[in-house]
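Only one protein chain is missing; all other protein chains are in place.
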Amino acid sequence: MAEHIFVGTSAGYGFVVTYQNVFKPMLFDKLKDAGSEPMNLILIIPLIGGIMLLFKLSRKNNWVARYPLSFMVGVGSGMGITNVIKSDVISQVHAIIFKNPMWISGDIWTSLFNILYVVAVLTSLLYFFFSAEHKGAIGKTARIGIWFLMISFGAAFGFTVMARISLLISRVQFLLEDFLGISL
Amino acid sequence: MKRTIPLIITFLSALVMIIIYFINPAHVQKFENGVFEWIRIIGAFALFLGLFNLLISHFIKVRRNGMNAVYSIALIVAFFAIVISGIFFDSENPDGTFQFMFNNIYRPLSSTMFSLLAFYVASAAFRAFRAKTKEASFLLVAAFIVMLGRVPIGTMIWGKIPVISNWIMAYPAAAAQSAIMIGAALGAISVSLKIMLGIERTYLGGEE
Amino acid sequence: MKKIFSIVAMILLLGVSAFAEAEKSTKLLETSRFPVLIGLILFAFVIIYYIQKAKSGQHIFIRRIAGLNAIDDALGRATEMGKPVLYVPGIGGISELQTLASISILGHIAKKTASYETDLYVPLRDPMVYSTATEVVRESYLGAGRPDAFRENMVEFLTSDQFGYVAGVDGYMVRENPAANFYLGSFWAESLILAETGNSVGSIQIAGTANPSQLPFFIASCDYTLIGEELYAAGAYLSTDPKSKGSLKGQDMGKLAVMIVIIVFALLNVVRNATGMESLSNMLNWLDKFFAMKG
Partner (left out) sequence: MLEFLKKIDRRVIYLCIALSVIIPMLVGVEFPVPTSPMTDQVYEAFNNLEPGSTVIISADYDAGSQAEIQPMTLAILKYCFENNIKVIVLGLWPLGANLVENALYNDKVKISPDRAKALIAEGKKVFVISKDTASCEMTIEERDGKFVYVDEREEGKDGEECLAFSPEDSYYVKGVINAIDREVKPGIDYLNTGYKAGQVVVITQMLEDVVGALETDISGEPIKDMEIVKGLKTINDIDLIFSLSSGTPGAKEWVVYANGKKNVPVACGVTAVSATEFLPYLNSGQLSGMLAGLAGAAEFETATGYDQGKATEGMSPQSFAHLVIILFIVVGNIIFLLEKKKS
C-alpha cells in the first residue's frame, strides 16, 4: 500500500516539477510574452511536436509520433557521435601515447608501468577483435588480454561487493540508531 | 511518407548537430540553445507517455480486480492529489506532503531491497564463486586485494595491501577498462551512424 | 533516396556556413576540433564500406566465438539428462542492443532444442521482448521442422518488476531443476541471485552481458561467460542479417586502426624521449597539441 501511494505521489511530483521547470517557464510564459517578443511564437512547433509524440499511445496512428521522435533521435545521435569520438576514443588514445609515455628518463618504475598499460590496452583490444581466428601469436596475445580483463573484473567485483555491504550497513545504522535509539 | 520523412528528419537533425560541433559556438549559440530547448519541451511530453501508461494500467486494474483495486485507487488518488495541489493551489512549493513521504516511506523502502543483496553476495561467495579456471582465479585474487585495499583493515593486515590495490586500479584495471571503453565507443558510434543513415530503424517501431 | 539525402546535405552545409559567415567578428570554425572530423569521416567510411559489402552478398569473415561451442555442449548435456533448458534474455528493453543480440542467440538455441526434442523455457520481463521472443522461438521450431513441438507456454511474460521477475525465475529453477541455464543480455543486480540459485540446483550455466558491473559475478559463478562485445559478436555470427556482420567488421577495423596508432606513436614517443631527435620532437609536439584539442 505504502509503495503504491508512493509511486502515485512521485509520478505526480514528476509531473508538477516538469510543469514548473519546463512547461511553465520555457513554453507557456514565453508564449504569453509573444506579443512583445514575436520570435517566441516559434515555440509552437515543439508544442505541436510534443502533442504528436502522444500519438504513440494510439494503435492506429502511432506513426504520427515518429516525426518528433526522429527529430529527438537524430539530434541525440548527431550530438553523441562527435562527443563520444572525442572523449572515449581520441582523448583516451592521446593520454595513452602522450600523457603516460612509455619512457620517462630517470623514472624506471613509472616507465615500466606505462609500458604495462599500453600492453594491457592492446592485448585487451585484441581479445575483442573478431576478424581473425584466435590461433598462434594472435591467440596467445589475446590470452594475455583476457588476464588483464579478468584483473579489471576482479576489481569491479571487489567494488560491487563493497557497494552491497555499504547498503546493508546503512540499513543497520538506521535500525539501530533511528529505530532502537542506540548510540553508535 | 510515414517512414521516409521521419528518416530524412533524423538524417538532417543529426547532420546539423555534427556540423555545429565544428563551428565556433559564438555563431551558433542561439540556434543550438533553441534546438536544446525544443528537445527539452518535446522530451517533457514523453513524460506524459509514461504517466498515461501508468495511470491507464491502474485504471484497468481497478475495473478488473476487486481484491487489489484498493492499491490502484490509492495510487491514482495520490497522483491527482499531488498534481492538483502542486499546480493549482500550492504552486510555490510542491514539497510539503511529498517531502514527508519521500523521507519516511520512499527512502527507507528503496534502500531495503538492495541491502538484502549483501546476504546474497555472502551466500554466493560460499557456494558459487569458484576458481574453476585460471581466468577466474585471476579475478578472485584481484577481488581479494581490492576488497581489502579499499577498507582500513587492509592496512592493518599488511601495509602494502592498499598500495597494491591502488596499483591494480591505476594500471591493469584502468587499461583493460580503457580497451572496453574504446570498443564500446566504436560500437556506439557505429549505431549512431546507422541510425543517421537510416540503416538502423528499430526506434521507429511498428510497420510501414 | 540517397540522392535526396546528399543534395539536402549539401544545401544544409552551405546554409549553415553562410549563416555562420554573417558574423565575421570571431573565427568561424572550431579548428581545434578537427581531429574529431578526421576520425568521424574515416570511421564512417569504413562502417559504410563493410555494410555495403555484406549487403551485396560478399562473405564477411567473423571467427566463431568460443562461447558458441560451450552453448552447444550445454544443450547436448541437457538432452542426455532429459531435463529442460532455461533461457533468460536479460531484463533490458527491445531497443537495447544486448537484448537484440540475445534474441538472435535464442533463435539458434530454439532450433537446437527443437531438433533434440529438449524442453525450453523463456521467462520475460518486458512485454515487447516477450512478443518478439515468442515469434523467434516459434519460427525456429518451424525452421527445424518441428512446429508440433512448440508450445505457447514455452515463452512466458512474468512481471515487469525487477525483483518480482527474479523470484519467478528462481522458483522455476528450484521446481524444474533445468540442466542448462543461459543468461544472455542486459543484467543488473539480479545477475547474482540468478547465478547463485542456478548453481545451487547444479545446472550448467552460460552467461553473457556487456554490463561491466555484472560481468564479474557471472565469470565467477558460471561455467562460461561471453564478455562484453563477445555477446554482440555471437549475435552477429548467428544472425541472418548481413548488416550486423558488416558493422561488426567495420568496428573491428576501427579497433585495428586504434591499435596501430597506439603502437606507432607510443614507440615514436619512446624514440623521441630516448634520443631527443629534434625533427621528431617537433612533429610529436605538434601532434600532441593537435589531438589534445584544448581550443
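The chains carry the letters A, B and C, assigned in the order they are written, with residues numbered from 1 in each.
In this section, contacts are C-beta pairs under 8 Å (C-beta built on N, C-alpha and C of every residue); 3 or more make two chains touch, one makes a residue touch a chain.
Small disclaimer: the values here were computed from a predicted structure and weren't measured.
Interchain touches from the omitted chain, evaluated on the whole complex, reach A, B, C. The chain not shown here is touched by just one of B:L148, B:I189 or B:L204, and that residue is B:L148.
Taking the complete complex into account, B:Q177 is the one of B:T10, B:S72 or B:Q177 that touches the chain left out. Of the options B:S13, B:S72 or B:S115, the residue whose C-beta touches the omitted chain is B:S115.
In the full complex, the hidden chain is touched by chain A at residues 10, 13-14, 17-18, 20-22, 24-26, 76, 79, 83-84, 86-88, 91-92, 94-96, 99-100, 117, 152, 155-156, 159-163, 165-173, 176-178, 180-184.
Remark: the residues of chain B touching the chain excluded from display are 25, 29, 32-33, 36-37, 39-40, 43-44, 47, 91-93, 95, 99, 102-103, 106-107, 109-111, 114-115, 118-119, 121-123, 125-132, 140, 144, 147-148, 150-156, 162, 166, 169-170, 173-175, 177-178, 181. Listed by residue number, the positions of chain C touching the unshown chain are 212-213, 294-295.
Please note the rule applied: only the chains that are shown with their structure count from here on.
Here A-B and B-C are compared, and the pair linked by more C-beta contacts is A-B.
Per-chain Cα centroids separate chain A from chain C by 17 Å.
Chain A and chain B have centres, each the mean of its CA atoms, that are 7 Å apart. Rounded to whole angstrom units, the spacing between the C-alpha centres of chain B and chain C is 18. Under the contact definition stated at the top, the residues of chain C that touch 2 or more other chains are 33, 36, 40, 43, 212, 216-217, 219-220, 228-229, 255, 258. Chain contacts: chain A has residues 81-82, 85, 89, 93, 96, 118, 121-122, 125, 127-128, 149-150, 153-154, 156-157 touching two or more partner chains. Chain B contributes residues 2-3, 5-7, 9-18, 21, 34-35, 37-54, 70-72, 74-83, 86-87, 91, 94, 97-98, 101-102, 105-106, 108-109, 111-112, 114-121, 125, 135-136, 138-147, 150-151, 167-186, 188-189, 191-193, 195-196, 203-206 to its touches with chain A in the complex. The touching residues of chain C, when paired with chain B in their complex, are 1, 4-5, 8-9, 12-13, 16, 19-20, 22-23, 25-30, 33-34, 36-37, 40, 43-44, 47-48, 51, 94-95, 97, 100, 163, 189, 192-193, 195-196, 199-200, 210, 212, 216-217, 219-221, 223, 228-229, 232, 243, 247, 250-251, 254-255, 258. On the chain B side of its complex with chain C, the touching residues are 4, 8, 11-12, 15-16, 18-28, 31, 113-114, 117, 120-121, 123-124, 127-130, 132, 135-136, 139-140, 143, 177, 180, 182-184, 186-187, 189-191, 193-194, 197, 199-200, 202-203.
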